[in-house]
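A single protein chain has been omitted; all remaining protein chains appear in their positions.
Note that the chains are named A and B in the order they appear, and that numbering of residues resets to 1 at the start of each chain.
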Amino acid sequence: MPVFRIEFQTPGRGFHELTDEVTGHVRSAGIGTGLCHLFIRHTSASLLITENADPAVRADLERFMSRIAPDGDPDWTHGSEGPDDMPAHIRSVLTASELTLPIREGRLSLGTWQGIYLWEHRTRPRHRVIDLTLLRA
Amino acid sequence: MPVFRIEFQTPGRGFHELTDEVTGHVRSAGIGTGLCHLFIRHTSASLLITENADPAVRADLERFMSRIAPDGDPDWTHGSEGPDDMPAHIRSVLTASELTLPIREGRLSLGTWQGIYLWEHRTRPRHRVIDLTLLRA
Partner (left out) sequence: MPVFRIEFQTPGRGFHELTDEVTGHVRSAGIGTGLCHLFIRHTSASLLITENADPAVRADLERFMSRIAPDGDPDWTHGSEGPDDMPAHIRSVLTASELTLPIREGRLSLGTWQGIYLWEHRTRPRHRVIDLTLLRA
C-alpha cells in the first residue's frame, strides 16, 4: 500500500491546511475502502481536524491555547528554546499527533465542515515532516 | 472488510453511549484479531472513551469543559450559531474525533470500566454521523 511523506516549512505559529494535499494522495492511490493515517514527527506542532469555513474559529483556538498555556508563564521550568517552548509541548499533548481517517468510494470521508490542519505551536518558522500511510480495508 | 455508518439525532449537549452498537458490529463481522476505527464527521461533537459506571464522571467532565471553555465567553469572535458554537469547536479539539480500538478473539478489547461515547457539545439537537471501519490484523 502506498506511503507518502509531506514536508514543508511553516512561517511560525498558526494553521496550515493539509486537506487538499491529503485528499490528492488518497484519490491517486486507488483505494476504494480503507483508512488514511497521518503522523507528525514533532512534539511542538499538532495535526488537527476543525471547522474549515470561518477563519475566526482558528483565531479563537489560538486565543484559547494562549489563555490556558501562556507563553513565558513563570510556572514552566523547561524553556531553553524560548517562552513558546513549553507551551508548544502542552498544546501538542492537548491535541493530536496522529489522525486516522476513513476512505470510502476512493475518497476521504470527511464531513462538509471538516478540514485537516497542521497547527504550528512555535513562533518561529520550522521544518515539519508528516508520514502518511494508506490501508485497504 | 466490513464498514458501517452509525447515524442518530442527539437531544443536545451530553453523552450518548455507543459501546453496545460498536460491540455488536465487531461481533457480527467475524474478525478474530484486528482493529475497529470510528470517525465522527463533525467538528462540534467528539468520540470519547471514559468511565462507564458512575454518571457523575460525565457530569464532572461537562463541568470541567464549561469551566475552561465557557459558553458565551466574550473572548470568542466566532459565534454565528450562538454562545455554544465556539466552545463546541474547542471541546472537539481537546478531545478525539476518531478512535482506533483493538479486536481480540472476535471482540472489542475494552477494559472493564471503559465505555465508548459520542459527546455532543452543541446545546440543541443535532444529526450526527459516524463512520466505522474494521480491519483484520
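The criterion applied here is as follows: a residue touches a chain if its C-beta (ideal position, glycine included) is under 8 Å from a C-beta of that chain, and two chains touch if they have at least 3 such contacts.
Note that this is a predicted model, so its numbers are computed, not measured.
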Item to check | Contact with the hidden chain (one of B:R63, B:R107 or B:R124) | outcome: B:R63
Item to check | Touching residues (missing chain, whole complex) on chain A | outcome: 1, 3, 37, 39-44, 68-69, 75-78, 80, 86, 89-90, 92-94, 96-98, 100, 129, 131, 133-135
Checklist entry - Residue-wise, where is chain B in contact with the chain that is not depicted? => result 33-35, 48-51, 54, 56-57, 59-61, 63-64, 67-68, 94-96, 99-102, 104, 109-111, 113-114, 135, 137
